[in-house]
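In what follows, a structure is listed as structure tokens, so that the remarks can point back to it.
In this view, the complex is presented without one of its protein chains, the others remaining in place.
Chain naming follows the written order as A, B and C, and within any one chain the residues start at number 1.
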Amino acid sequence: MGEDGRDGRFPTLSDLEAAAAQKLPPSAWAYVQGGAGEERTLRANREAFQRMTLQPRAFEGRGEIDLRVRLLGRSVSAPFFIAPMAYQGTIHPEGESGVARAAAEAGILAVFSTLSTDPIETIGGASGDGPRWFQLYHQPEDVMDRQLIQRAERSGCTAVVLTADTPMLGVRDRQARGGFAIDASVPVGNGPGIVPPARGPVRVGETYRPAADTAPTWETLDRVRECTRLPIVVKGILGAEEARRCVDYGASAILVSNHGGRQLDGAPASLEVLPSIIDAVGTRAEVYLDGGVRRASDILVALALGAKAVGVGRPVLWALAVGGRAGVAEYLALLRDELIVAMALTGRRSVAEVDRSILAVPRS
Amino acid sequence: MGEDGRDGRFPTLSDLEAAAAQKLPPSAWAYVQGGAGEERTLRANREAFQRMTLQPRAFEGRGEIDLRVRLLGRSVSAPFFIAPMAYQGTIHPEGESGVARAAAEAGILAVFSTLSTDPIETIGGASGDGPRWFQLYHQPEDVMDRQLIQRAERSGCTAVVLTADTPMLGVRDRQARGGFAIDASVPVGNGPGIVPPARGPVRVGETYRPAADTAPTWETLDRVRECTRLPIVVKGILGAEEARRCVDYGASAILVSNHGGRQLDGAPASLEVLPSIIDAVGTRAEVYLDGGVRRASDILVALALGAKAVGVGRPVLWALAVGGRAGVAEYLALLRDELIVAMALTGRRSVAEVDRSILAVPRS
Amino acid sequence: MGEDGRDGRFPTLSDLEAAAAQKLPPSAWAYVQGGAGEERTLRANREAFQRMTLQPRAFEGRGEIDLRVRLLGRSVSAPFFIAPMAYQGTIHPEGESGVARAAAEAGILAVFSTLSTDPIETIGGASGDGPRWFQLYHQPEDVMDRQLIQRAERSGCTAVVLTADTPMLGVRDRQARGGFAIDASVPVGNGPGIVPPARGPVRVGETYRPAADTAPTWETLDRVRECTRLPIVVKGILGAEEARRCVDYGASAILVSNHGGRQLDGAPASLEVLPSIIDAVGTRAEVYLDGGVRRASDILVALALGAKAVGVGRPVLWALAVGGRAGVAEYLALLRDELIVAMALTGRRSVAEVDRSILAVPRS
Partner (left out) sequence: MGEDGRDGRFPTLSDLEAAAAQKLPPSAWAYVQGGAGEERTLRANREAFQRMTLQPRAFEGRGEIDLRVRLLGRSVSAPFFIAPMAYQGTIHPEGESGVARAAAEAGILAVFSTLSTDPIETIGGASGDGPRWFQLYHQPEDVMDRQLIQRAERSGCTAVVLTADTPMLGVRDRQARGGFAIDASVPVGNGPGIVPPARGPVRVGETYRPAADTAPTWETLDRVRECTRLPIVVKGILGAEEARRCVDYGASAILVSNHGGRQLDGAPASLEVLPSIIDAVGTRAEVYLDGGVRRASDILVALALGAKAVGVGRPVLWALAVGGRAGVAEYLALLRDELIVAMALTGRRSVAEVDRSILAVPRS
């Protein structure tokens, strides 16, 4: 294995997805890859980045490059983070702990899900002093939310990421076809009582309601903020007014996201709505984005439009599938190196220098 | 079979078309799928929906959801209906009666064709007290129109849907290639004297005319309105002026439609012209749409642009092919559930709350 | 065979191309299908039509329909004609004479090439009293032009179509790859001395010139006009100023054409430039178009934009390949019938009623 954690499991970022497809059984692959419905939003996330162009700068690529940024007051080694994703133990036996180790070694922020395969305490042990946050799916009883947050806090998580876009699970056709069910049959490390968002509706006379009271509301945000001193990040925001209201409710950051295209098929691409949310929030909160981020150029585009950092999702699962902790480490190193090259080619030496002038005219 | 009528014939809406393709012989499949000419309008119908985006709402998905709407004064369980389609007995032995039973059980409006395989009286028996309308192809003798309408009325149909766009059949290449002919060889349940729209032109000296006097005119609309007290829906309108004129002639509703892309190849997508027709008609008549509706998101888009309800066509034939009555029931349940999920994700609790604010900026 | 000349060689217009591909040897197929270079203009011709949409009219399709138009003073049975194409004997033994018979029987105008396999006198005999024009490739000696025109005139041609866009042959990669050469090895019915346009350049010191003096000039137009009393059509015009100048030089009509995408790859689609040429020429000359016309809807689009008639090219060769004279007759009947249906669906009873109001908003 090379000095930077690479050992050739996949030669380039372009090869990672195919390598993972060969490793995973079909049902897990359907879980990883699938979006909602016809997967229009899933594709839109990617296409939104592919329409953007970056302006290189000649003769300006010499000198040292510093990728560090501060997220909610803590320094991390690069302006990208690992987005929260459930059930990582179904992808590789090392699961969230493997991801945690790779992220911590690289100084990269990782966000872990309520529905992690490993308990949050185990993940905390694996993370050492690496930066980590906890993602919360609202539970039927408020006390369960509070207990989860307290466990996360004690395990070293320094922020709570409350998911706002999942009153019910989206209609995930590829998962259903592939035979992967998000329900009680999948073990959840944080305890057998932890429930995922509701699947499908239940009839109540002439109307319908979710199968469980897991739908988060603005009151949920209030209560979560009240039960912890950790900063709150609201995940799953696509509208400017909503983003502003989250900040009014005390959120410290907004994660612009359409849940990787897994919730409402037809929702806009994360990148498409980012500028309006940046405008609405101004300097009152940090704004992040996930959805469709694959390459260093995507990171620069999102930063240029005002994101403070971007989350990477499926590629981390691909890397985990291919090589567990070592696979994730290899992936993080490749993405970091590509980002350094991209900054050299655009003549930037620090993240603070990445502003709108790095964008060339979008391709029509 | 599950409590909601599903038994796994097709796991998701995305799988329905392929499942049907395996069930039907090539000629029936060509009939179901084919459009006119090069099928540009057929594709355009679908693409028009795929360009639209919906704006999710965070933290607003809790609470009961009511899908009911009133169509021409009668309550139905959801804002979608089964569009009129001929010859359903060639798709499955249960034919229109199977469709009628599934629709009635679900409280969904179904529209039955002049060219149904089952007689309208049989369909009426299968429908019980389910909501149903009768679609009329103008017949060579006005008395035949009147008799059909009276039979439909006695069979429990509560509106007459007069088709306006079929002076001749469109040039349906896929059907012709597949060997499916719309002519006297296909049995029509409503009687051997009932004729379909004319096929192709006949030479008369230096000019041409349709093979039969089935081409409807504005006078046809007048006569149909005069011979019944049922409300009249005009089907096959794509122009604003025409829609207004239909209302002037006494129509209670307009069904914006290009006949599923089967008449004039090159005609605009139904969705493309909907806004101008809504503007023209205002509150003087209800406006519906069919053509390209496949998913719950499509229904929300059409409602947001002002449609009171939308018709689903080919998917019902797919479901009928796959499982007869039970297949259609399964399809209707899946579509209804997807619509509830979509309303939860966009924070709507009733159809009345679906307005233009649910639309995000169309994707370029 | 049916009463209208159809015998089922190809069930629909959509099937014709594939049927021809199976009949012709690869080199002839390459000749028929190929365009210049990367075939961008070839594709653009078709795509320009596919972007256009037509507005149907409800309740207006009853009544007799008259397709006749007058072209340069003579009535023809429909507003489409057979564009000039060389070497038809390489497609089918019946060659131009077969085409001439089918056209004459249908009352359709046919234009025959200088490079016809059959001599113009033979074609004239086959045409009977059918409408026909003669296309002229400028010959190295003016006297040869004059003799050809006189022979055409004596053979019953009522106009001369002078090709203006072929100082050299375009770079026809598909033909070259397929092994079809336009040179002295292909017999020309009008005599061994008749030469095609020059292939490729010849070096002259530091510069280059065509291999033969076949490049037409404005003076060529002058001389052609002077040597006959037949009206002159200039073929291969894509610019408004040029069109106006042709009329100033005495042309009676302009044929907007990019030579079926065979000359300059990258040239605009014929349809794209049609409106500006119509504007430039006004009522001083008739304007026709060829390039990409496949369906009745294309004909309506070109007429709506101001063309007096449109030429069909490759489809005639496909039909000739499939069935000789009978194939062409079948094709002409199918296209005519489709045009009648399209006029019924758009509520037009004569070609004079086809104006811009038939166009719906172009699809973006």
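Basically, a residue touches a chain if its C-beta (ideal position, glycine included) is under 8 Å from a C-beta of that chain, and two chains touch if they have at least 3 such contacts.
Being a predicted model, the structure only gives us computed values, none of them experimental.
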Among the chains presented, those that the missing one touches: A, C
Options C:Leu24, C:Ala267 or C:Ala285, residue touching the unrepresented chain: C:Ala267
For chain A, the residues touching the chain missing from this view: 4, 11-15, 50, 52-68, 77, 294-297, 301, 337-338, 340-342, 344-346, 360-361, 363
Contact footprint on chain C, counting only the chain that is left out: 37-38, 40, 44, 164-171, 173-174, 176-177, 200-201, 203-204, 206-210, 213, 215-218, 220-221, 234, 236-239, 242, 246, 258, 263-269, 272-273
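Quick note on the criterion: only the chains that are shown with their structure count from here on.
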Interface residue identity across copies chain B, chain C - same or different by half: different
Central chain of the complex, centres being mean CA coordinates: B
Of all other chains, the one whose Cα centre sits farthest from chain C: A
Inter-chain centre distance, chain B versus chain C - centres from mean C-alpha coordinates, in Å: 42
Separation of mean Cα positions, chain C and chain A [Å, integer]: 59
Numbers and ranges of chain B residues touching at least 2 other chains: none
